[in-house]
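A single protein chain has been omitted from the complex, and every remaining protein chain is retained in its original position.
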Amino acid sequence: MKPVSSPAHTGLKHSTRAAIAVFLFAGFLLWLCTGHENPEVYLFPFMVSIALFALSALALGRDLMGLGGHDVQPVPMLRLLPMLVIIVAYVLAIELVGMYSSSLLALFLIVFIYHPSEQLMSRLSSSALIAAGFIGLMYVLFSILLKVQTPRGWFL
Amino acid sequence: MEFLQYFGEVFTLTHFMILVGGTVGGLILGATPGLSPTMAVALLIPFTFQMEPTASLILLGAVYTSTVAGGAVSGILVNIPGAPANIATVMDGHPMAKQGRATEALHYCFISSLIGGVIGVFLLIFFTPPLADLALKFGPAELFWVSIFGVTIIASLGGGSVIKGLIAGAVGIWISTIGYNPVLGEERFAFSEHLTGGVHIIAALIGLFAIPQVLTLLDSKTAGGGVEMNAMENHSIWQSFKYTLSRVRALTIGTVTGSIVGIIPGAGGQIAGLVAYDQTRKTSKDSSRFGKGEPDGVIAAESANNAMVGPSLVPLLTLGIPGSPTAAVLLGGLLINGLFPGPDLFTVHSAVTWTFIDSLLVGQVLMMVFGLSISRYSRFVTRIPNHVMAAAVTILAVFGTYSVQNSLSDVIVMFTLGIGMYFIAKIGFSPAPLVLGLILGQLTETNFLQGSMIADSMDGPWVYFFSGTINLILIALCVLSIGFSIYSEMRENRRRAQAVTHPNEEAA
Partner (left out) sequence: MMRSLLKYKLSTTLASSLMLFSLSTATSADGHSEFPDRPISLTVAYGAGGATDFQARIVTMMSAKTDKDDKGVYLGGQPIVVINKPGAGGQVGWNRFATKAKPTGYELAAYNIPHFIAQSIAFPDKVKYNIDNLEPIANWGADPAVFIVNKDSEFNSMKEVIEYAKANPGKLTVSGAGLYVGHHIAALQLNKVAEVDMKYVPAGGGVKALQFVLGGQTMAGVNNLSDAYRSRDKLKILGVMDLQRSEEFLPDVPTLMEQGYDVDDSSVNFRGIMAPKGTPDEVLEFLAKGSEAMFGDGRVIGKMKAGGSPMRVMSRADVQAMWKKRQTYLEGLLQDLK
């Protein structure tokens, strides 16, 4: 496989680092299940956490012995960053601006930013067209047909 | 053969039009993420208020049947299972679509749905009394073992690595415990106010499947559908029929599994497809083809899904006990028409009941006809450029999740799980075991706690959970399932060791 985009110099294999992360996460979940005043409420998650902890330890052990290591695929963070920002902003905007207007904006931005075309005008116009059309469809489906009450903010 | 008398009723103009409308509408609703069959039927109950009883039941039955199959459409085309029942369909259906075989996958899906569905309805027609007795035997102990059996198939859903599958499944079960203890009613793990109601299965389903898909569509620069266009898109329906009918093993396993799971009250169609998929894969000569676009996977999953519909109505019609969440809603449809489950349905109200059952049969055929005719348009969906598809799926995911319980918290949970899934997919985890863990977690815990309470009043948990024919059969199945997983993993490893002369170098 291709090398991971952010080169590592820690000396640990990527799969080992991943296995350590999973192990620590399992430990964290186990810790969450302990120390409650009424343990019977947490009995089942506690049992599951024990199993999870054991499994993640086993996975880490196998990885350290060089068995069953899975390739770690690269994450192109730079390319995904705009999308992640849009998602966060979108969720925050739904109640403030309104479900349909924020969706329209989010849809437009995603299509516009990730548009393969270099020409600004064609990007703008096709993004706007797609956004308006699809949100119209959503309105018909969810508001008119299914009578879902969507959050209203400044706009719809 | 009483059911034959009432076929004419199905073909009266009004009834037939309602059947057609319900089937087409159900396919559309089913293909919309977030709109599970349960939701769709519940939405229609008030609408049937002004209809005569037969017509309203025909509508509800048609919608039930077709939403189950419709959920496969979005699963195959855009990797979002329309409902939990369609998870197994996605695992090979979407890879097929990516290879340019979307139409073919949809053909297999609808044809096997028809076969499973019709056999399921025949079980309903001919074996209702004995099956109803069987349904009642499933108490907390039996359901606990059913869910444990479900857990045993998690291992093999991990996409190659048993241990990663199990870890993902355990995390899924853990997530299902967020919210409330289902029996004691005490709150737990509600770290943020968005988690107070727990993680809704539909929100998780959409998040875990749709969002990683969106991010994957965006993370590479390739525009266009990314699908080999010319591949096999002109697959004829006739070829598909012949192929599907030749897959006897997948069809048999799917139909049998679906029927059995359908009868068990509470297990529902959510796990029927996955169990059938898993069995088909385990008994296959070359299990490594699964998950990469193996038609058998689609055939087994979808025949199981629809085979579940008929039997899930058995305990409903005879005892008033629904075999699936959707059947529970259908109970309401019966009641508002004054039709009480029980022997009366087949004597006093036999005209309504048999017309309804007959309409289920005709509905299965209509579902396939309409399904096959829309299949050929799938190429337009697979041709949508990546960036547009990603944007549209994001919006659809938000609306679908929100509409389940009008909750923004669900949307936030959906995105959080989805983005997390994208990253852990990069280190080799897959969403199917996580979702199955989420579904089974509640089932396991509830039945474990209820069983323990009942056992305390009886001879203690050991006797309670480990005696009785059904319990012992289920325990044997669990042991077999685990044993087979280990065996096939070892067989797979040996084959890989022989095939690969140069072992893969680790990344970096």
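A few comments on the model shown:
A and B are the chain letters, set down in written order, and residue numbers restart from 1 in every chain.
FYI, a residue touches a chain if its C-beta (ideal position, glycine included) is under 8 Å from a C-beta of that chain, and two chains touch if they have at least 3 such contacts.
Everything numeric here is computed off the predicted structure, so don't read it as measured data.
Contact with the omitted chain, checked across B:220, B:373 or B:405, is made by B:405.
Here one chain is not drawn; of B:237, B:256 or B:319, the residue touching it is B:319.
Among the residues B:129, B:342 or B:460, only B:342 touches the chain that is left out of the figure. Taking the whole complex into account, chain B touches the unshown chain at residues 13-14, 17-18, 20-22, 25, 38-39, 42-47, 49, 51, 59, 136-140, 179-187, 193, 196-198, 265-266, 319-322, 325, 327-332, 335-338, 340-343, 405-407, 446, 450, 453-454, 456-458. For chain A, the residues touching the absent chain in the complete assembly are 144-149.
One rule holds in what follows: only the chains that are shown with their structure count from here on.
Inter-chain centre distance (chain A to chain B, centres taken as mean C-alpha positions): 24 Å.
Residue ranges on chain A touching chain B, taken from their complex, read 1-4, 7-8, 13-15, 18, 22, 26, 29, 32, 36, 38, 40-42, 44-45, 48-49, 51-52, 55-56, 58-59, 62, 68-76, 79-80, 83-84, 87, 90-91, 94-95, 99, 103, 106-107, 110-111, 114-116, 130-131, 134-135, 138, 141-142, 146, 148-151. Chain B meets chain A in the complex at residues 32, 35, 43, 160-161, 163-164, 166-167, 170-171, 173-174, 177, 181, 184, 186, 188-189, 214-215, 218-221, 223, 385-388, 390-392, 394-396, 398-399, 402-403, 406, 408, 411-412, 415, 419, 423, 426-428, 441, 444-445, 448-449, 504, 506-508.
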